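Note sheet for the following structure.
The other protein chains are all here in position, but one chain of the complex has been omitted.
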Amino acid sequence: MDYLVGLLLLVLTTAVINNFVFHFFVGICPYIGVSRRLDTALGMGLAVTFVMAVAAALSWGITYALLRPDAPLALAVCRLFAPGTASVDLSVLKYLVYIFLIASAVQFVEMYLRKVFPPLYKAFGVFLPLITTNCCILFACLEIGSDRRMSGGAEAWDLAQALAYAVAAGLGFTLAIVIMAGIREELDHADVPQALRGPAIVLIIAGILAMAFLGFAGVDAGVARLFGR
Amino acid sequence: MTTDGGPSAMKRFVNGILPENPVLRQILGMCPTLAVTNGMKPAMTMALAVAFVLVCSNVMASLLRPFLKPHLRILVFTLSIATFVTIADRFLAAYVYEMSKALGPYVPLIIVNCIIISRCEICASKQGLGPAVGDALGQALGCLLAYAAMGTVRETLGNGTWFGIRVLPAGAWDPWVVMLLPPGAFLTLGLLLGVVNWADRRFSRAAGDRK
Partner (left out) sequence: MRVLTEAWLVIALSVGFGAGLAGVHAALRDRIRANQAAEIRAQIPKLVPGADAGRSEEVRPGVFRALDAGGRPVGWVLQGKDQGFADVVQILVGLDEEGGKLTGIYVLDNKETPGLGNRIEEAEWRAQFAGAPAREPLRTVKGAPSGPGQVRAVTGATISSETVTRIVNATVAEWRKSRAAGKD
């Protein structure tokens, strides 16, 4: 029960309080670029959520099997070539492995969707290649594989927590981009000054939205108290 | 014009500073611009890290020009960028540990910073070492200027300091804390973009009138 409450708090914190767009500033480029219309914004948000879940699961697996100091798989492979290796630390390859993983994950998701779910592929289709350079995914992988989580103890995450984190982050991004799209559709009828048209007004509105989201700070403490933590 | 028909190194350099400024005109690499500019020190450290990675990966892309296959191109660029970012990250952790902790996850995010991949794609993979380095330095300088503008506004208004040195007297100025928080970042960048757009329109109109 306590575990589930922990998951709930994690989802709440990641989706709303530490929103990826309004708190961590990741995913801004697609946020500005794809938030013109509600349906494209929703499509992009859901595509990002889907890819994040896949990438997070894979990166969790690779981190704990290979990249941690003294990870089991790395140790086993090393001992094949040099028996008697006491310890091995591949964490310097973290960024290379993650970006490789994300690029491959996006490729595979694209191929898989094209074969198995053609209508879904048509809906996501144009966004998928863009997602590789979306900071959100790399940021989530970095958080899951961060040094303080890799060193074990209370900070380490299991697969369920990593997945909950990734899905919550994706949903938070979707929330942010859908809100912006709704506003921008209305903005078409407003008289925006020439100099501010385009990304400038989007950023200013994002600033006001960020201010609104600041109001959620501390909500997790309240919810935790509700569950008696 | 260089032998391969593209702009010369000098032209690439000058272009990167204002006409094709990566942050303010091409609207690329927004994430670090918003995240690390709440003080001048982290902003400049990040600008230098970006400059290092830009120059190294442009050089690498230019040297690998004859071997690049069309569909593996992006992967090659990404691998080389990831390597140089790791090197920069390790150096920061070794020699300026405090700043490395302050910049946190935003240094590895340079890997997916659109500025670097787009320069590799647009310039370095098509031209020789000279223009590639000129381009990298110009874009890096443009990036640094944008960060400096953001950082100055946010730190002075939000804290009353600049590079940690107090510039607005503590008693006289009540700091606008919102500038150090996310809303301040978005608002500052949005208004900065607005100013740059207005200036561009004004001066190109003036230049057009003079013709």
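Just a few scattered comments:
Per-chain numbering from 1; labels A and B assigned in written order.
As a working rule, contacts are C-beta pairs under 8 Å (C-beta built on N, C-alpha and C of every residue); 3 or more make two chains touch, one makes a residue touch a chain.
Keep in mind it's a predicted model, so treat the numbers as computed, not measured.
Contact with the undisplayed chain is limited, among B:Asn21, B:Ser62, B:Thr83 or B:Asn113, to B:Thr83. Contact with the omitted chain, checked across A:Ala57, A:Leu93 or A:Ala160, is made by A:Leu93.
Contact between chain B and the absent chain runs through residues 38, 64, 67-69, 72, 75-76, 79-80, 82-83, 86-87, 90-91, 93-95, 97, 101, 158-159, 175, 177, 180-181.
Listed here are the chain A residues that touch the chain not shown: 89, 92-93, 96, 217-218, 221.
In this section, only the chains that are shown with their structure count from here on.
Centre-to-centre separation between chain A and chain B, using Cα means, comes to 23 Å. Per the touch definition, chain B reaches chain A in the complex via residues 27-31, 34-35, 74-75, 78-79, 82-83, 85-86, 89-90, 105, 108-109, 111-112, 114, 117, 178, 181-187, 189-191, 193-195, 197-198, 201. Touching chain B in their complex are the following residues of chain A: 22-29, 32, 92-96, 99-100, 103, 132-135, 138-139, 142-143, 146, 193-204, 206-208, 210-211, 213-214.
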